[in-house]
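Only one protein chain is missing; all other protein chains are in place.
For clarity, chains are labelled A, B and C in written order, and residue numbers in each chain start from 1.
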Amino acid sequence: ALVATSGVTPTLAEDGAHDGGDVVFLIDSLGDTWIPNNSAISSFQGHIWGHVTDKLLYVDADGKVSPWIAERWEQNDSATEFTLHLKSGVTFSDGSALDAAAVVANLDIWYAGRKSEGINPIGLFPKTYDHAEVVDATTVKVFFKKPTLGFIPTLGYHGSILISPKTIASPASSQADLGKTSGSGPYVVESWKEGDYVKLTKRKDYNWGPAAVGQTGPAHLDTITYKLVSEPSLRVAAVQSGQADVAYNASPQELESLKSEGLTVATPRYLGFVNGWAINTKLAPYDDVRVRQALQAGINRQEIIDTVYTPDWKLATSFIQSNVPGATDQSALLAYNPEKAEKLLEEAGWKKGTGGIRAKDGKPLSLTLNSNPYLAASKSIDELIAQQLGKIGWKVDIRAYDVVTFGQKVKYGGAGVPAYEVTRSFIDAGTVASILTNANNGENWFALDESDKTLNDLRDKIAGAGSIEGRKPLLDELQRYVLDQGYFIPRTQIVQRIYVQSPKLKGEVYNGVAYASYYTATKSE
Amino acid sequence: MSKAYFDYAGKRLLQAIVVILLSYVFTFVVVSILPGDPITNVLNNPQNGFTPDEIKEIIAAQGLDKPIPLQLWKAFSGFVTGDLGLSMRTNRPVATLIGEVLPSTLVLASAGLAVALFLAAIIAYGTQFLPRRFGQGLLRGFPSLFLSVPNFVIALVLIHLFGFQLGVFRVIEPDSFWATLFAAIALGIPISAQIAEVLIANLDHESGQDYAAVARARGLGQMRLFVMHLLKPSSLPVITVVALTIGELLGGSLITETVFGRNGLGSLVQRSVSTQDLPVLQAVVSLAAVVFVVVNLIADLTYPLLDPRVKLVGGQARRPTTTDDSSHSISKAVTP
Amino acid sequence: MAPQDRLTTLSNRPSTPLLRAEGLSVAYGTHRVVSNVGFELGRGKGLALIGESGSGKSTIARAVLRLLPATGHATGRVEFEGRELLGLPDRRFRTFRGRRIGFVPQDPSNSLNPVRTIGAQAMEAAALLDEPDKALRKTFVLETFAQVGLDNPRRVYDSYPHQLSGGMLQRVLIGLAVLPRPSLLVADEPTSALDVTIQKRILDLLSALQQELQIGLLLITHDLAIAAERADSIVVLKDGAIQEAGSTATIFSAPSSSYARKLHADVPALNPDRYRLLREPGFQRLGGRREKTPKIEVAGLTKNFTVDGKVLTAVNDISFDVQAGTTHALVGESGSGKTTAIRLLLGLEQPDSGKITVGGEQVNGKSPEQLRSVWRQLQLVYQNPFTSLDPTWNVERLVREPLDRFNIGTHQERALAVRKAFVDVGLGEHLLSRKPSALSGGQRQRVAIARALVLKPDVIVFDEPTSALDVSVQADIVELLLSLQVKLGLTYIFVSHDLALVRQLAHTVSVMQRGRIVEHGTTGEIFDTPHQPYTRSLLESIPSGSARSARAQPLQQRQILNEERIA
Partner (left out) sequence: MTLASVSSTPGATAIGRLRGLRAPPVVILSFLVVALAIGWSLAPGFFTHYDPVNGTPAQKLLGPSAAHWFGTDHLGRDLYARVVYGTASSVASALIAVVIGVVAGGVVGLLAGFFGGWVDTVFARLVDVLLAIPKFLLAVIVVTAVGFDTTNAAIATGVSAVALFARVMRSEVIKTRQATFVESSFLLGGSRWHILWRHVLPNASRSVLPLAVLQFGDSILVIASLAFLGYGDPPPASDWGLLVSIGKDYLKWPWLVYAPALVTIATVLSVNRISRWLRKTD
């Protein structure tokens, strides 16, 4: 058989841990549709896709890109043509080969979807994609209409999962049945039930794991069962009492005592923005930089961590997570300084009135917070911040919507949305600047349009930067500027995925989007 | 009897069909009040990075831009011909989704009903045999208490006590016998209270009737009086009440299933509600209505055959007794 | 042991009375309703407990049968064949129930379990016989059914209670009570829920059984005439205490207590001419101005109802006239169409054919709006004072309602009119602010009459206005009505099945049977020279009070039945 050229020879883990074992992973939701394109970026279904499918490239927790199904890759100077060299001998669980043709089929469906059937494109896949060609069985050439530096990191992003061409060709309603979908991952779906569980069994002939995790052969654990238990306290209690092995999304407050009971607690951070607000600068009074700066100084971030979270959470040092390559420490701008905040507000003309609420021209200083439904602790933090801001004269209203209504009503720059709460991952810090503004399909987070010259300038320079080294000072400048202007108000670094795990289970790895992979894990009796 | 009975049955059948169809339309209208659905929701999430053009194209491809009445008509004609359509959230046939979860809910609901009947019978019949001062007051207090404890509190307490503290069942295997039993208890307790209240009211009423005194004067002991005379007339009207609790069994399963982690109709509704998966909601509501209507139809059609007191007049069943003077609001509310 | 043997053994001990009560008091909770009652009943004798409603009759019966509700508590002594009953433990007392002490309840329609067949319940009574063979026990049941005069015992045996008429049910109940051959039968108003004609048959049956089987009968009734006819001795109760007790003859002919005397005077059957003076003006009008057009004219009235596809003629071609200032009575057994006739008269139902005029105005064929002017002159007083007054209104508002509705007079005038009507019907003004529930039955019926009177109508229609009331209350109301008639010249239509009452107050009478008027005439004509056998049978059913006259014919069947049983 063909042996991967750059792989570690598949062996059992050296520490003598044994094969076998069944893991039960308790999860609060199993997401919605299983059509791969539509579901791959779901934060719940990503757990399953991570075991059932492979990606062309691997991105680790520090954002480092390494080979996986693609052993090597090249690009032309203008970054409009890429050549991918695939591992040979890789097969999907339905027996078909993961060859160049399969990769082209995947690239095509990622880009275009089949909209009339309800198969969406992968939204984050570069819109500049033109087409891809099979050069030979293990070589694919990809063409773009415009330079697309982000293409390579995108291949390691969780949306870019490789699916068997047979599955891709099947109609949407068949794709929606997870049991009928074939990937090339170390596990296959043995059985599943919507809203109930997904049971995975290991694929014995798997032999093409990412070298970066230190293992390429078959997985050790026999089965992994993702079981839906929607109550957080029940998930944790089940792991405590030994009825399950992993509880996902435990309540942060409980973590300390769980650790002291000997359970493993993992709070991996993904690569992306910290949890915080993008401020709508169109909406009074947040069109006044002094008010924004007062907001920046009026939040006691340490108290958030002490009250709602645990020391596993990190203080925000910038508006991007500190593990992102290129993140710099801007803590000075984020220090809690209520006196400064009050002074800024006084200067801006907001005087304290009845009940300690500040007002100007008869209007109270108010802030409406729309708690992010994707982050469990969001409401508690909002409440706490409301208390903190209340002390310096802010009137804070909290609204909580369900996921759908949130999606409908709460948008960047929306009329009733002075502060949009961000929970967002990305792979490459280079893309950040363009998201913030409205150039090139940017999302215009601060509703600045083209009004802020400095920001636009930085954006253009970052986009045009030739090397990572050259980009670094520009990124630093961007971070300082955005925070100093009070455009983005960080709360804490985000831990969107909390794992409480039985001590018997060891050796899992967390990737750049903080998913736990049990491909490398073992379980002792 | 028989012509009157068939008139009555025919009329009830027709009503049942009308109600089922209307409930379908009703759900559609209510759920359509709020704009939004799983598909546009995904598209509108900025994190997913769709361009406005893409969004428009996909929405048009799904027919979601059509006027509401047109969508209703399409869905409704499908429903009438037995096609429940595709779930917008999961893209799978609604019938498959319901088929997957229905057995679990049916098991839970039947077990819940069994628990409810068992508890109600113990409480209500117990009042007939316990000494008036001590035990009766206690037993008679149970229904009120049962009606006052939130369903989810019972469920939480049961699961923590029996699932974790005592380890009677494994919480992650909610379909096992013991887990089902405790879920059924959580579901059945409030319902048992309603049945028990009606039973007690009926028993009080019947044992206060002259015929009970006359039977006692004929030398019957308490036990024989109860078994031979009171049991049947006081229990028969419970058929009607039980049929009406079907709705609550299905509705209550929403919370019980959520807390116990069971995958049934209730939790399907919860998942669909939070994403406004209209086709599923409509199908589930219609199914609930069908079950409710059919069960009540059966109850209404068999009741006149079982209870000789019922008179069928002008297509309506009348029981010329008397729950009136016991003036018990629940039984009043539920006796047609 | 065959029943006859037991009968003989029992009669061997004549010294102790069958039932003896001494110092019997009963309280419900703390509320004492029977105090210190004592009486004696011999074997095969009859004792009647009489008294107005609420005087404690049923309570005594229940105390003897130990069927008091949980709140009730009896003290004193009740001896049965020398054995004290009240102190016996429940289990021991149970052997007396049914076997030695039988019970016939008041309301037959509610005294049998509606969801079990008669047979099933009869077999319970039969189980008290010392007869191991089930088939034989069933034979006994069927025999007993025949004995109490049920025509088709087998059909009765298989029926559910609702499939039988009230009279049949009462017979069944009596049969079940006597089947185990008890030595004491307690009958609590066994006929008050029944028709006059059936009432007589039942009472005859009880008397016959009492004589034949030597059963002691404790009969409870509020009707002195019945007591006089059926009992050897009488106990008169008022407010739970004995007013007078003694042999029937003495109490009936020479009541010593004033209460017993009033009771005697109030029974219509015993005093047919009590209101002679008050009725005289009406008779004069009747005789004098015959030629004038009558106040009410009813001609060829017919009304059909369709029930489940079957046509039922409730009123069939009836005609009658009523002269102004007189009382016309409609009598007949239950279901004969009396109520339907007066509902047609009032315009509450439309006749299928026929014509009705009241005070010169035509009633039939008019809409409710058009009838308002007729109703101004024509009022109805219902049978049941408990349901004809809105329980949420106070009395003053109730009586004022018609004035408000017809917009009569100013506010003050209305208040005055209400007070006047109140005085007219003999009610105190202190009652004006009360709700109906705080009034006694008699008071309520007076309020109902006041409501009709306050409009000063010419005609008042009464649908059995006193049948729910005590004799003494009834007498008061009748007197009131007649004096109002004298004073105001009102015209009455009076519906009743109580012929004795009708005889006391009506001027003319129509006798109805199955929707037709079978006989028509002045009170004198109808009561003295009835032509129709139906009328005669109605008249015969009036309890006359002529003591023990009606003791029935012996049960001929009995001999034969006993022979069969031995065979």
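Simple rule for what comes next: contacts are C-beta pairs under 8 Å (C-beta built on N, C-alpha and C of every residue); 3 or more make two chains touch, one makes a residue touch a chain.
Bear in mind the structure is a predicted one, so any value in this text is a computation, not a measurement.
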Visible contact partners (per top-of-document touch definition) of the missing chain: A, B, C
Identified contact with the non-displayed chain, of C:Y382, C:F422, C:F462 or C:F494: C:Y382
Absent-chain contact - pick from A:D60, A:D222 or A:E303: A:E303
Omitted-chain contact residue, chosen from A:S233, A:N337 or A:S366: A:S233
Per the touch definition above, residue among A:L315, A:A359 or A:A400 touching the missing chain: A:A400
Chain not shown, touching residues in chain C: 53-54, 346, 348, 368, 372, 375-376, 379-380, 382, 384, 386-392, 394, 401-402, 405-406, 433-435, 437-440, 448, 451, 455
Where the missing chain touches chain B, by residue: 15, 18-20, 22-23, 26-27, 30-31, 33-34, 144-145, 147-153, 156, 160, 244, 247-252, 254-255, 258, 269-270, 273-274, 276, 281, 284-285, 288-289, 292-293, 324, 327-330, 332-333
Positions on chain A where the hidden chain makes contact: 231-233, 237, 251, 253-254, 257, 303, 306-308, 371, 379-380, 382-384, 386-387, 390, 398-402, 405
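Everything that follows uses one rule, which is that only the chains that are shown with their structure count from here on.
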Separation of mean Cα positions, chain C and chain B [Å, integer]: 48
Sequence positions of chain C contacting 2 or more other chains: none
In the complex with chain B, residue positions of chain C that touch it: 62, 65, 67, 69-70, 91, 94-99, 101-103, 105-107, 110-116, 120-121, 124-125, 128, 160, 162, 173, 176-177, 308-309
Chain A residues touching chain B - in the complex, by the definition given at the top: 24, 26, 29, 32-35, 38, 41, 115-118, 120-121, 123-124, 127, 172-173, 175-177, 193-197, 227-231, 234, 237-238, 240-241, 243-244, 402-405, 407-408, 411-412, 424, 441, 443
Contacting residues of chain B [partner chain C, same complex]: 3-4, 132, 208-211, 213-221, 224, 228-229, 232-233, 236, 307-309, 313, 321
